[in-house]
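My structure is below; once you've seen it, I'll send some questions.
One protein chain omitted, others in place.
First chain written, first letter: the chains are A, B and C, and each begins at residue 1.
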Amino acid sequence: MFRIQRENLPGLYAAIAAESDLFLPVKAAGKTNYALWSPECQPDLDTLKTVKSPKDVFFPQSENLYTCQRDAGKLSVTPEKHRDTPFVVLGMKACDVRAVAVLDKVFLSAPVDTYYAARREMGTIVSLACGKPEASCFCGTFGIDCAAPEGDVATWLTEDFLYWNPQSEKGTALTGKLTALLEPCGEETVAREKDGIHAICQRLPLKELSLSNWGAEAARKNFDSPIWEELYHPCLACGTCTFVCPTCQCYDIKDFDTGSGVQRYRCWDSCMYSDFTMMAAGNNRTSQMQRFRQRFMHKLAYFPANYDGMFSCVGCGRCVDKCPSHLNIVKVIKAFEKEGK
Amino acid sequence: MPVNENWKPTIVAFCCNWCSYAGADLAGSSRLSYPADVKIIKVPCSCRVNPMFILRAFEKGADGVILCGCHPGDCHYSTGNYYARRRMTLLFSMLDYLGVESGRTRVEWVSAAEGVKFSETMNSFVEKVHGLGPCVRLGDLRCKK
Amino acid sequence: MQEMIQRAKALLESGQVSRVLGWKKGETEFDVEPAFFDTAESLDGLFYNAFCGANLSKYLIEAGKKEGKTLVFLKPCDSYSYNQLLREHRVEREKAYIIGIGCKGKLTVNKIPFDGILSVQGADYPDYSENLTVETLYGTKHISYKEAMLERCHVCKGKEHVVYDELLGESQDTVDAERFAQVTALEAMAPEERFAFFQAELSKCIRCNACRNVCPACSCRKCVFDSTAFDSAQKANTTSFEEKMFHVIRAFHVAGRCTDCGECSRVCPQGIPLHLFNRKFIKDINTIYGDYQAGADLESKAPLTSFRTDDAEPGVGRG
Partner (left out) sequence: MRRIGVFVCHCGSNIAATVDVKKVVELALREPGVVHAEDYPYMCSEAGQSRIAQAIREKQLDGLVVCSCSPRMHEATFRKCAEKNGLNPYLVEIANIREHCSWIHKNMEEATQKAAILMRAAVAKVHLNAPLQAGTSKVTKRALVIGGGIAGIQTALDIAEAGFPVDIVEKEPSIGGRMSQLDKTFPTLDCSACILTPKMVDAASHENITLFTYSEVEKVSGFVGNFTVDIRKKARYVDMDKCTGCGVCQEKCPSKKSLNEFNRGLNTRSAIYTPFAQAIPNVPVIDATACIKMKTGKCGICEKFCQAGAIDYTQKDAIITREYGAIVVATGFDTIPLDKYGEYAYNESKDVITSLELERIMNAAGPTKGHLERLSDGKAPKEIVFIQCVGSRCSDRRGKPYCSKICCMYTAKHAMLIRDKYPDTKVTVFYIDVRTPGKNFDEFYRRAVEDYGVNYIKGQVGKVAPQPDGSLLVQGVDLLENKQILKKADMVVLATAIEPNKDVRKIATMLTASIDTNNFLTEAHPKLRPVESPTAGVFLSGVCQGPKDIPETVAQAGAAAVKVIGLLAKDSLTTNPCTAKSDELRCNGCSQCANVCPYGAISYETKLINDHGVREERRIAVVNSALCQGCGACTVTCPSGAMDLQGFSNRQIIAEVDAICR
């Protein structure tokens, strides 16, 4: 266990950034999102939830796959090169770290998504315990301990110190580069911090949330439930929930006409969009109810069915905070819970 | 910003078929020169020009876009340029509001008989845009990491 | 609220309407969602408080395709949106029974700057309290009603409904700011400053399309940004350009049709003040072509589908 004084954090950032790219929560125009550190930027470790999850550090909202260029009648195709320089992402909360595990299931199981794999390999995750859990948090439901986040390094932020604990080789390696700034210390404060956090978690309004009606077997059971019909109406079919979600991993592949060629890129897609998986023949989901159902069935039933019980929700609660119509996965879970009784 | 003298701006000129395109023709047959940076796109009427075309031009690297149509009252379709005038008034005002240099967009009414005006207009517009240098703001308005 | 429920029940039972569109309460006072009710019993769940900011008018496009009339509760500003939809033939008047409900200014939890908010007292309707009491995980806090109020309510168009079948409940004036003050302030800045401001704001956009999908003026069956004709994608794009184009073009497409209901700004997950685009157009239209309020009536000529032979030349209204 190490620690560094809060006021020295800029030094720490600079030191990390000297070695590799550093992504961390940055406040800009009033909102905090993960961004590349720069001396001018305004890091913000105190805001619990960034609007967007750190997902795009590993899986960018949009990225080039390759570029076709036509020159003097010749056509050249240049694949985008994989990430080959290391980077650090600092400040990831326990739920977001777990979300990466969910993404791994999708992108690292065959066929491996090489773009993603490269980023995972180059990236070092420095997680941060949730000092002040929010009312919309329910990571506990998925067995996540927001007081003891996973990650290559776990950190805790107190009044005056950032506590730093390497948990992997990558973590140890990174710590090694920072010994000048980090002073060794005992575990007590962090232990106290953890207890504090756990105490708060006991008071979270969603702590009782139960998944009893969900999991692989729910795929059949809940599909035809009339509840969906009651739930979906307010849905605007926007992509907010999907785009702030740390685990949503659907993407679309499109071509962008550069005038002298084509950029083939992929970008996040949302199953809430009317043209999601649109095919020549039309759309396999023609109503918003079906799209709405798809999103939650995917997270709570299909995904567990495909990946030995793992849910593709981590309870970060971003959708709970952000849905313009106040629809969210919690309401869905509860609606079916009532049904269950 | 300091502008490199040799730098050549890319300029798109939308000209209505009935007045301004003919005006450009007259400028041509009268040998009234203007910079080759200006490339003309023929549209039936100034009211055919969609703001998306203009933004698209900037997106693809244009440094200035000018729209020429019949003088108000002389529109071949009688009312087209009146609508175009309102649309462009609002669009240009918005671009200016976003902090994009207002000199990069212009509307001129050029009749089929105004070859001189056409070439003068193009000369002054190119000069203006050249002074502003390459158009970067519209592209940077939404910067991404 | 009780009289809303009674009236709705009466109309539903009498068969005058086939369903009711209102709000229902979720976990908390600030967790309210638009909801359809089609039975008298279910109507006990009808809820209305200061957090019912959602503009229900757009839901009537879909509701209009169903059998029978839909009873809808519209706030004064929502009625403008409905009128505009009526004008554009997107809804049919006879398919809706409109109860104009009072409004005392709507709140948004996003403007309550406390962590771990559990509940908010003082947001009930019609009771109106100067101050809100906020229970949080980290203690009880207080904030004035006005501080938590939506931007649009500070510049409210007025508390008169422009279309309704009957009125219910009283309203309260909430205007305490000049409608175009923000726009004017921006106009006064140097172009560089304006650019910096919009760059910072627009850079937050995640292309979730919430602004578009909630917007009653953006009622296109298929948005031009899903169109192949312009090859402009509704989703994120490799060049940043088009995504910015999205906001400019969207504003342009609703220019002269936008009632300034402020839903775009309300729903933006990144808190981008999107109304500043629409309001700039509204301000320009008012100053250049004469005052115009979209949705105020069904007859007046819309600014972009009409003209005067002596209109100002492009270039006015800009620096």
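In the analysis below, contacts are C-beta pairs under 8 Å (C-beta built on N, C-alpha and C of every residue); 3 or more make two chains touch, one makes a residue touch a chain.
As the structure is a computational prediction, the values presented were derived from the model and not from experiment.
The undisplayed chain touches these shown chains across the complete complex, A, B, C. Checked against the full complex, the one of B:Cys19, B:Ile66, B:Leu95 or B:Val126 touching the unshown chain is B:Cys19. For the options B:Tyr83, B:Tyr97 or B:Phe125, the residue in contact with the chain missing from this view is B:Tyr83. Against the chain not shown here, chain A presents residues 70, 72-73, 257-260, 278, 282-283, 286.
In the full complex, the hidden chain is touched by chain B at residues 10, 12, 18-19, 21-22, 24-25, 27-29, 31-34, 36, 39-45, 47-53, 56-57, 60-62, 70, 73-80, 83, 87, 111-114, 119.
In the full complex, chain C makes contact with the omitted chain through residues 65, 88-90, 219-224, 227, 229-231, 253-254, 301-302, 304-306.
One rule holds in what follows: only the chains that are shown with their structure count from here on.
Once CA atoms are averaged chain by chain and compared with the all-protein CA average, the nearest chain turns out to be C. A straight line joining the Cα centres of chain A and chain B is 45 Å long. Along chain B, no residue makes contact with two or more other chains.
Residues of chain A in contact with two or more other chains: none.
In the complex of the two chains, the chain A residues touching chain C come out as 28-31, 33, 48, 51-52, 61-64, 132-135, 200, 203-205, 233-234, 236-240, 242-244, 252, 254, 256-257, 263, 265, 267-270, 273-275, 322, 324-327, 330-331. Interface residues of chain C, counted against chain B in their complex, comprise 183, 186-187, 191-199, 202-203, 205, 224, 230, 232, 239-245, 248-249, 251-252, 255, 277, 280-281, 284-285, 288-289, 303-305, 307-309, 311-319.
Across the complex, chain A is touched by residues 26-27, 31-36, 54, 59, 115-118, 136-138, 200-201, 203-204, 206-210, 212-214, 222, 226, 231, 233-239, 266-267, 269-272 of chain C.
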